[in-house]
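Removed from the display is one protein chain of the complex; every other protein chain stays in position.
This part shows chain A:
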Amino acid sequence: MRRHQTRTAYTFLLVPLLFFLIVRFLPTLSALRLSLFDWNILKEQQPFVGTDNYQRLLTDGKFAQALKNTALYTVIGVPVQIALGLLVALLLNKIRALRGVFRALYFAPYVTPIVAAAWVWQWLFSPQFGPVNTFLVWLHIPPQNFLTSPDQALATTAALVVWQNLGFQVVLFLAGLSAIPRSYYEAAEIDGAGSSQAFWKITWPLLNPTIVFSVVTGTIAYLQLFTQVVNLNFTDQGGPLGSTTTVALYIYQLAFGRFQMGYASAITVVLFVIILAITLVQLRFLTRRYDL
């Protein structure tokens, strides 16, 4: 019986395992190998350079800036996105009428093509005539430069990413919330618990797996931020003075703009190690009662 099961299982898994091997694992090893060469797809010779690419990273100011920017995006984006998503989901869970309509409307940005969203963003935050500045002036706050300011471009770009991801976050939290039995809240109410007590004693701990999922997948996604940054700036150079450039964008510039694929691969390896380390730490600290 067991042998029969094993044979069936491996028959079913054959094609998928080949896929994961050829499309995911071998390229990972290949990137590791490329990072040890001065690899340029347009050249005849691809000389072996050992750890030169990694040493070059240590003194590359542009890489340092891209790394710092990526960290900033993650630190701003992930918590804001989760807090807003949770707030909207909790409120949607409270209402009955119009719930489906609201849910679909909050989802709209998630399916908006990023190119269009990026243009609207440039217009919204335009220093001269943008509606956001009109609103600030109305509040007696001086107009800001936003995307054209090296200090504000990153936060403005992060706002676009949060705006686009909010809908997905809301759907995720609604799913998590609907899995909490109503009877828990009824019991808490009978025991005289207030709504903030109910939130911290019931909702928050029972939502923990969803929040862990959001933090981990959100962090991985923010560490690879690319599309919004490219489309918000017409060039592939990133915002003013490189202030919005991410690691992913820098990799793209090096590998497909200048064809320095060996050096770009070294950066991808570093990015991989960072993602792996952060994910493991997060899983360790965030999953208290849920062993993985």
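The working rule: a residue touches a chain if its C-beta (ideal position, glycine included) is under 8 Å from a C-beta of that chain, and two chains touch if they have at least 3 such contacts; residues count from 1.
As a working rule, contacts and distances are computed from a predicted model.
Q: Any idea which of "FecR domain-containing protein", "Carbohydrate ABC transporter permease", "Dihydroorotase" or "Pyruvate flavodoxin/ferredoxin oxidoreductase domain protein" UniProt assigns to the chain that's been left out?
A: "Carbohydrate ABC transporter permease"
Q: Looking beyond the chains shown, say which of A:L34, A:V49, A:L86 or A:V215 touches the absent one.
A: The single option touching the absent chain is A:L34.
Q: Suppose we count only contacts with the excluded chain; which residues of chain A make the list?
A: 2, 5-6, 8-10, 12-13, 15-17, 19-20, 23-28, 30-31, 34, 41, 87-88, 91-92, 94-96, 100, 102-117, 119-121, 123-124, 129, 131, 163, 166, 171-172, 174-176, 178-179, 195, 208-210, 213, 217, 220, 223-224, 226-227, 230-231, 234, 247-248, 251-252, 255-256, 261, 264-265, 267-269, 271-272, 275-276, 279, 290
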